[in-house]
Each structure stands twice: as C-alpha cells, then as structure tokens.
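Selected chains from the complex are presented in situ; the others are not included.
Chain IDs A, B, C and D follow the sequence of writing; residue 1 opens each chain.
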Amino acid sequence: MVENARSLNIIASLILVVGMIYILGPLYLTLSTASQSYEFMLRNGLAWYPGDQLLANMASIFTETRIPIQMLNSMVVAFSNAAATCVLSFLSAYAIVYFRIRWAGVVFALILATIMLPLDIRVITTYQVASNIFSPLNAVLDATGLNGLIARIFGTPVQLELSVLNTHFGLVAPLVAHGTGTFLFRQFFLTLPKDLFKAARMDGAGPTRFLFDILLPLSRTSFAALFVLTFLSGWTQYLWPLVGASTPDMQTAVVGLARLVPDSEGQVPDFPMIMAGAVIVSIIPLAMIALLQRYLVQGLVLSEK
Amino acid sequence: ADIEFWYGNTGNVETAIKAQCDAFNAAQSEHRVTCVGQGSYEVGMQKAIAAYRAKNHPVLIQFFDAGTLDLLLSGAVVPVQDVLPDVNWNNYIAGARSYYETSNGKLYSQPYNSSTLLFYTNKTELEKAGISKTPVTWEEIIEAARKLKAAGHACPFVTDGDTWRVLEQFSARHGLPIASKHNGYDGLDAEYVFNTTFAAKHLANLVEWRKEGLVKLNADTKAGNYTAAFNAGECAMMEGSSGSYAASAKAFEGKYEITVGMAPMYQGYERHNTFVGGASIYIMKGHDKAEIEGAKAFLDFLRRPQQQMFFTAATGYVPVTNDVLDVIAESGEADSPKYATAAIGIESMNQPRTPDTRGIRLGFYVQFREVFMEETQKAFAGQQTMQVALDSAKKRGDELLRRFEQTYKGAKLP
Amino acid sequence: MNAIDTAIRAAAADIKLIGVTKAYDAQTVVIPPMDVELRAGEFTVVLGPSGCGKSTLLQMIAGLERVSDGKIMVGGREVQDLEPKRRGCAMVFQNYALYPHMTVFENMAYSLKVAGVRKAERAARVAAVARMLALSDYLTRKPGQLSGGQRQRVAIGRAIVREPNVLLFDEPLSNLDAQLRHDMRVELSELHRRIGATSIFVTHDQVEAMTLADRILILNKGRIEQFDTPKAIYHHPASVFVAKFIGAPPMNILPVTGDGSVLRLADGQIVAEARLTGSYQLGIRPEDIVVGIKADGHAVRAVLRFREDLGSHSVLAADLAGSVIRIATPFGADLINQSELFLNLPAARLHLFDAETGRAICGAFAAQ
Amino acid sequence: MSSDSTLFSNRWLPVLLVAPMMLLIVLFFYVPIFQAFYWSFFLERPFGGGSEFVGLDNFARVLADPEFWKAGWRTIIFMVTASSLAVLVPLILAVAADRKIRLSLPARNVLVWPKGVAGASIGVVFAFIFNPFVGILAPLNSIFPGIWAPGINGTDAFITLIAAHVWGGIPFNFVILLAGLQSIPRTMHQAAAMDGAGPWRRIFDVQLPLIMPQLFLTLVLEFTESVTSAFALIDTITNGGPGGATTLLVYKIYMDGFSGYDLSGASTQTAILMVFVIILTAAQFIFLGRRVDYER
C-alpha cells in the first residue's frame, strides 16, 4: 500500500471484525454446545453459553469412538488428495499454458467440465468404476468386438479386474479427478509476465528446467493455497469416503463423526458429543491453516522492468 | 463361511448391531460375519446396487420399509422363507410379517429393527392443565389441547407431518387404503386414493388445529424438532416412533412423567394394526452354499428371543416375534422402561388387519414420500388448501407409479 | 577475467534472414518481408524510430516470437522453427525480464547452471562479469531491491556470462549514466572482440551505434533503409530518412530545384553547381556548414533564430529560404540573435536526394 | 500467452504431463458420467436386468415436469444470489485484509477456518442460529411474530441456505482473491496514487481489474459450486423444504436417484443440468474470459 489512509484502515478493520464474527459465530456455537451435557441439551436444546462438559465430551470421543484413529486415515486421504491434486493440476495446467498444442483448449475444457457435477451425484457410477477400474477397458474391448477376437485367438476374452474400493488410492483418486486446481494454476500462469518465460528460454531452460526453476518457485503461493484448500476439503469429504471405504479402519474421521448422529426416528442426537468430536476432528485442519497461513496469501511481488 | 452384512444404521443402533455381530462370532466358530455400516439406508442400498452390478455384493443386506417393493422386484434377493423353510415364520406378529411378505404370504425378508407409531404425553403438564385422563382419541386430544392452550401452554400437540406418521400409520390403523389394489399388493397398476379417504379429512383437521394453535409442527417449536420439543417439555403430546421412548424418558427423568400408548383414533373408527417401521434383512443372490449357510446361521441367531430383547433394550426398537413377549415376561423385567414400548408396540401391530393394512407396495415410494411432504407443507404454510395439496400429491404420485410400472414392464409382483 | 578467458570460445555464426515477415494480426504488419545477412562475428547495431520493429526483429532471431513467414538461418542452419535454446543466442531484454525470485547472482548464473557448468566455475564467471558491471556489491539482492540501472546491468550480465554464439542486446544501456555507458561500451566492445560472438545491438544512441558497430542497420517501419558501416551511413546516407535519423542535430534537408547548371533554394539563392533539372532535396550536416558574417563566394544568406549551448559546442538555428537550418559551431557564443549569417555549404559535403522517394542520388557533385 | 508467441513445441511431453490428470478424470468423471447419460435413454431398473430403451422419452418427460422447472428456477435464483454473494463477501474481506492493518493477520487465519470444520456439525449449528425462537433473529420475531420462519417460509429457508453457503465459501474465495491482490505490483498502486486515485478509487480502478483472472476463477467455480455443492447444506439444514422451497436441482437429482432409485430420472436430470452448466460456463468464458486477458 502506498499511504496510510486512516479512515480506510478503520473501515477495513471493521469489515474484518464483522467477517470474523460471521465466521466465528457458528464455530463458537459448536464449541459451546460441545461443552454441555447430553441431558442439558435434551432439555434445553443448543445453548448460546458454554457449559463445563467439554473435556468430558472430548474424553468420551476418545474412549467410545474410533475417531482419533480414523483421523490417521483422514490424514492420509487429505494429504494425498492435496499432494496429488497440486502436482497433477500443476502439470496439466503447465502443459496447457506453455506448450504449443492444438488440443490445449479441448483438454482444458474436458478438465474444467469436472467442476460442474459434484462427486455426490455421480457417486453410484463412480463406485461401480472403483469396484473394477478396468471395467471401462473391458467394456470397450467388448463393444469394439476386440474381445471376441481375443477370445478366438487366446481362448478367453480379456476381463481384467482390479477393485480400488477400500484402498487409500480408491478413496483419494476420485477426489483428485477435479479441475479446480488446473483452472487455478492456469489463471495464475496467465498473469505471469510473458517475458519471464522468454528470458528463461534464452537462458537455455527447457520445459523441465523452466518448470522447476522458474514456474515452481513463482507459483509457491498458489501451490500453498491450493494445497491447504484441497487438504481441508479432503479432510472434510463425507460421501465418497463413506461409500468408498467399507471397513471401519479405512474410514475417515468425518465419516466416523457423522456416525454419531443416530438415524432412527426420535433418537435425539448427542449433539454435545458430536460437537466435541467436530472440535477434535477440526484440530488438525486448523493447525494446518495456522501453519501454512504464512504462505497462503503471501504476495509475490513481481518486479517488472 | 465368512459373510458380510451391510446395514445402514448409525448411533446407538449401530453399536447394538455391532454387539450382535460380535456376539454371533463369539458364539460359534463355523461362520464369521463382518458387519459393515454404510452410514444410512440409502447409501447401503446404493452400494448394494452398484456392488450387485459389479458382482461383489454381500450376502445379507438390511433395508428399510419403504424400499420393500424395490427389493422384491430387484431379482437380486431370494425370499428368506425359501432359504430357511423350516423356521416358524408365523411366530412373527402379523403387522410385521405382512409388510415384508408376498401377496401370497411368503416372507421375503426377515424383519429386524422394527418400530411402530405410538402416542406420547407429558403427564405432568397435562395434569397441570387439569387433564387427569390420558387422551386416546383425536377428539380427546383436541379437547385436552384446548385446555392446555387455555392454561397457557404454548404447544399442546406436536408432530412433524411426516408421511409415515400422518398418512401411512394413520391410514393403516383407521383401516383406510392409501392406494388402490390394496396399497399395490395386487399389482403395479395401483393408484393413490388417500386424497379421497378419511385421511384427507384428518390432514385438513391438522391444518385447522394448527391455525388454532393446538397442533404444532417442527418449525413452530423452539427446539426446531418435534421430539426435541416434546423431550424438553415444550410440547405436551406427540405422536412418535417407538424409538423415541428412550430419549424422552431420559430427558423427562426427575422432571416430568411420561405416558406412552397406541396412536390415537378418531371416534367411530375401528382400530386396525399399525405398520411396522424400521428395516428388515434380505439374502442376496449369487452366493455359494457355504455363504448361504453362514447367512442362515446369522439370521437364526438374530431371531433368538434373547437377541431381540437385547436389541430392544439397547435401541428402543420393538420385538416382532410373539415368543419374545413371553420371555420378557419371564425375565421379571417386564416393567422395566427398557421394554416399555415392547408390549404396546406389539399390541398396536397386532390389531385386526384388513387387506389395506398389510403394508405398502408402491413404486418409487420414497420419492412419493418427498412429494407428499412437499405438498402438505405448502398446505400447512397456507399456500394451498390441504385438499389441493393431497390432490396434487396424488397426481404426482400416480405419475411415479406409472413410470415405475413401465420400468418394471413384464415383471411380476411376487 | 580468468574464468571467462578459459571458457570455451563459442563459434560465431552468421545470421541470414530470408523474406522474414512479422504480422501480429492482419492489420499490424510490423515487418514486411526482410532479407538481410549478418556476418559471423560481426557487431551489428540496429537503429530506428520507436516502434519500428527492432525488438520484434531480435525476438524473432532469438526464437521468442514466431516469424509469420520466411526463413532465419544461423550458422547455415535453418532455425525459424527451432527452440530458442537450440539457437545459441543470449539476449538482453528491453524490459530486463529478470527472475523476481532469484538473487542477482542466481539470475546471472542461471544460464550456466542450465548448461551444466560446475558450481565453482559458475561463481567465478559470474563474479568476473559482476565486477565488469560494477554489480559485485549487489549479488545477494533480489531484482526488486535494485535501481533501474542496476537491473539493466544484471540483464546484461545474464546475457554475456554465457558467451554465446549470438548476442542480442535490446537497448541494454538506456538506463545508465554517461560515464557508465561509456565504460560499458568499452567493455562490451572488448567483450565482443574477445568472444567474437555475432552481436546485434538495438539502441537509439548514435554514439553507441557509431562506436560499437561494424555495420549499422537502419530500420524504418520494419523496412531496411540502409545497412552499412557507421562511416558510410554517416557520410553516405542512402535516404533522407537515414540522413535525418543519424546525427544530432540531424542533417538539414532543403528543397532545391536544378535548372541544368545550378541548384537553387526556394528563394532563388544558388547553393551548388550541378547538371540536374527538377526538384530535389539537398542535405547538409549542421557541422559541415561553415559560418561567416560576410558574404563571400557561394555563401548563402540566413537569419539566426536562436542558439542552444551544449557545452562542447553550440547549435545555431537559422532561417534559410523559409526552412529552419541548424548549424553546429564551436564559437556560436559570439553571435547575436536575428543577425545575418553567411553560410558556406561545401560541395563535397552536400547530399542530394530524390524529392519523391527520398533515396540518395549518387555522384551528383562528383564532378567537383 | 498470446497465441503467436513461441511456446514449447515438444510433442509428447505435454501429453505426458496431462496424462495422469486426464486418466483420473476419464476414469472417475467421464466414465461415470457416461454411464449416467447412458441411463437417461433407458428406463433402468436399479439392480439391472430388463432395462428398456426409451429414446428421448425421459427427456421429454423431465422437460414437461413442472417440478423440474421449479427446481431449475430455484437453482438459477440460488446460483445468482448465492454465488455473487459468495464472491462478493470474500472479495470485500480480501480487499480489507490486503491492507496493512493489525487485524489482517488474524483474519487471514480465521477466515479460512470454515473449510476445516467438518460439515456434520455445521448444518445443525446454522439451523440453530436461524431458529426463529432462540436464534439471532428471535428478537425480531418477538416484535413481529412470524416475520422470520425458515421452517415455514420458503424465502426464509432460502436465506438461511445462502448464509450458510457464503459462510462455507469464504475460505476458498478469500484465499484466492487475497493472493491475487497481494501479487499486484506495488508500482501499480503508486502509479494510481500519482494519478490522484485515493485508496477507495484504486480498489475499483486498479485492484479489481488486476485480479480479474482470480475473480474470474472464483466466479466460474462459484457458479458451478453453488449449483452443485449446495446439496450438502440442503441435506443438513432444510431437506429441501419447506414445501420444496429449497429443493434445488442437485438435491432433487440426489433424492430421486439416491433415495428413490429412479436412476433414469436422475440421470436425465443430471444430463440436462450438465448441459445447462456447460452452456453457462462456456458463456462465462466467452463473455468474461476474454476480458480478463491482458499481459503484464
């Protein structure tokens, strides 16, 4: 910023205060509910003020549920999701922006289209694919008649089978198949001065060196932002981990948390315990935010001429 | 053999299911059941569908009442009665049996976690308003409600207007059909008729009573939910699932006295059975003999009175075989709150039945429940009259039925 | 300078442009078909007005802009479709294009690193270049913390540290002070001699062009006006454009008419003898005009308008036959405004151009 | 990159670079989607067997269904209001946090938190916050009874959803927009300051235009996001009610397909929704995308 505009700074501060209250309000309620007892809640419902049962509720999460252990799974899923999304998105955006390829537009459109339908409404068919990731290949072989040919030559048709259900790969892969990261990196690359690319090429940098020496360091901010955001969304994913994992030891903490809500009529959920669980489950993401916050939005001041 | 059982429940029900699985595995060494919670009936069903198509489905799958027809027509399950012909299926109380059996009386699935609709009152509050006799008919309820209101009570009677409660169970116990062809038992070409039965009048009454401040809906309560409102003492009476009992009793402890009885009738109507709620267990096709043996063993185990009692005590679901009541009586704990709903629940489901109170056998029924809710909510909100709401729910429901019929063209209802 | 001296000498390469064309879009044809040949090891300076296509030309040779048409040959190889790094060029960008995330050292060492030069040698070579560019104190800074001139020097260092076959400079000294410019000029000239790279140097500074160039390429709207040695460009400009473009203040251009024996100014004064008829443009450089106060011989009469004092010399502006004429003189200090001047235009220093095309007409005054 | 400047011209490397992503996307997006589209031409039984080809019947039926159009309209209204708010609010916050003020650091932290909080608890909390009797609007209700009733009034339920949606949308958009703001070169601010533009003016004339790429990104993502991910909120807060007032298309699709086993109906609606969103996104690219292209 150029100058100290006091009036503006005061307004900005006010805006941030309001924004933080907006964000913190629901979080405070989570915490205040987590600190009530179930009996209290049964009689009074949620409360605006905190009680004294927070530790007890948290303790029962540790003793009565597998959530603490499931957090390890969440960790694996969230981390692999973030890492894979960052890396793959970065690479594909790189190919789309920096290579002279005729199909760049098509590929980008294909990737971008994935933001249009959430996993939630294609979860059934995704489950079918995950239960045998070769099924599309088999289907293609069948449909093209190739399999008939193969069957005639080798005796049996090709029917490959590999289920990724209940594996970490299976939990993560459908989450990674999403275009946000690619879109984000593409937009970022488009704002980089063209001459940097030219300079690097003059310096003899080929695609690999340009990628590692120039693009990657310059993208650090975008990388960190995407990493944190995908980590968090991986962490809080619900439906796919629920569907894709069948054994409790593959399930993630959020799934475990949702299991605390009873399904049958008239059973009043133990909200204090659930909220205590939510608090515990949120600890790692919040720590992650605090840790990487520094990189999140650190501006990269490009020195032009 | 090692078998898998997929269930949908969560919370304390899940805990109880797991305990039963563990108990089964501990009780014998021949079979091993892995019980996989799917988080909800819907997810369990969807996964079963996908898994069945990918041919890695489990042997046993639990599913809830409203999806019965889908499984009957799926071609993916075998009737339990075929697999376990030697079991005395008649031991199941009629209300539970009829819901899951074919039109010619063959039980398709084994009823598991079962519930039915009951009537709850906050005796303390009623007495405070000078009502000493627990009301049993709608007329009495409304009279009591007026008294409560006069006494300054903000919420005399509460319901959520859920299809299961206000239409299905109401129609059943009043002996009213919901759809033609005996609620579809006699063919996929059924049509909805509820908009022409006494149920329509009842629903219109609810609207009037709500306007009068006697009946409240979820949204009218501080708690935001009818059971929570009842539990907190905010509302004095409610119609709710048998499953509500445990939480209510716990919330009332030391503060209020609770009564629970059969759901209210209109005067002049003969009481019929209520439907069974909850879910039952199906055996899926495509498994070898050893696995079927395992499944049989597990189903046998679950049917045992001790297991049913355990389940009832742990969850508030009601037992559904006649022998269990005897065992409860023998156990000396018959008056324990654990089993408070057992006897009354069974009694309610064991009331005289007609061909229209066997159950519901209607296509895309879950979608219909949504349609019904949507339309009646509009009526409660005053956007349309209840009759208009019911008429359009019927119309939309019939469309669903026709499409379902077309989808299963050529399929025969078992 | 040891490190640089011991580095493998790059083989200079000749550069040939055959019908090279550049159009950003249908309307903006920046460079119409251009043919030109730069000899291996030659130092070419490109001069031309702002926006005439100098940077574009360099970028096409470097492989940073695609040619719309035509061929570029470097060292006999056709390169227009090759990647930049295969062309063996290094370039100083007009807007520097430094890597914002690297220190000055890293910026300069980067091309060496890419080329796989060992760390110690890299350090030595960068250090040597930094010394030459007076940047030694700034090696650990990031570009954002440098002044304009410092950045520009880093950009130069980055290009020359590689000692490539072809060196492309896009106005590399524009942000430096006279002293440093002068030093840099000497250093670059020295460097060029040492590594012998074929160099193309875009500038708008004539002193730079004159002192550095083996040959000067003068561009006008993407077209080559003249491509010759500095001396030839200065003394034998091929067109009015070149004549006016080179020299500060620029050559004076006066409309004249020939009657078969002499050339006359618009007001009828005779400026030279020539057997020509018709309209022409006559050119004479300000410093070639000899000023007197009295009329003598072929002198023409002009009226002094004003005077600019530039320290080393003065520039007079005078009215001559309705045109303004500029005269560079060491002793203009003693003249008074509005006074009459008698200007002697030595025939040997006169240039004649076609009135319409502006092209030079050679041998017009050869007789003298 | 302008199309004319020289880019890398390797032939196989870019293929290699996009291959892993494309493979995952084809496998876990296009194959499932293809499956769904395929179903939209059939009357499909959930467990397979006996599915009947009906051509475009499903489409004809869905398009003739007033409920579908109602849900579609609600979707559009939600899309426009929720997505513009979900970009606007983070934008305002980002512009504020971009200033060097003491609160900016904690804000950068706190405003990202919603993303880390498990959804399971949030719906309940929002329902409570907007409860007409005990929530924040309760005082209003005690003055004007019934003025705020999300359980009965569709508009109120809609507002509740939007508030929750914006709440959950803040982190992503805030981070992206703030990163964009932070990377605006200082000299741009300086130049504008010299031109006499005060900090207010600069927001509109310099900051916003310069973060167009980011703004465009958030807008496109938010548009589709609001169509798609409102699902979770509806599921936990309103269940599509009251009276279907918050049944957006995704929720309807989910309910029809997921709870109702109406695979064909759901698939058909999915196909239509997808086409709709694609057209919308393409329009955004055509009308907005071109305007955000400029070279630094």
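Observations on the structure shown:
The rule we apply is simple: a residue touches a chain if its C-beta (ideal position, glycine included) is under 8 Å from a C-beta of that chain, and two chains touch if they have at least 3 such contacts.
Since this is a predicted model, take the numbers as computed values, not measurements.
Just one chain of each kind is rendered; the file's full complex, by chain label, has copy numbers A x1, B x1, C x2, D x1.
What we mean here is this: only the chains that are shown with their structure count from here on.
Note on connectivity: the fewest chain-to-chain touch steps from subunit B to subunit D number 1. With centres computed as the average of Cα coordinates, no chain lies farther from subunit D than C. Note: centroid distance subunit C to subunit D, computed from Cα atoms, is 57 Å.
In terms of their C-alpha centroids, the spacing between subunit A and subunit D amounts to 15 Å.
Each chain gets one centre point, the mean of its Cα atoms, and the points for subunit B and subunit C are 93 Å apart.
Each of residues 45, 123-125, 128, 193, 198, 201, 206, 258, 260-261, 269, 300-304 in subunit A touches at least two other chains. Looking at subunit D, one finds that residues 5-6, 8-9, 128, 134, 258 touch two or more other chains.
Of all residues in subunit A, those touching subunit B in their complex are 39, 42-45, 123-125, 127-128, 131-132, 135, 163, 239, 242-243, 246-248, 255, 258-270.
Note for the complex: subunit B touches subunit D at residues 42, 45-46, 49, 52-53, 67, 70, 73-76, 217-222, 224, 364, 366-367, 370, 373-375, 377-378, 380-381, 383, 396, 403, 406-411. Against subunit C, the residues of subunit A that register as touching in their complex are 193, 195-196, 198-206, 209, 213-214, 217-218, 300-305.
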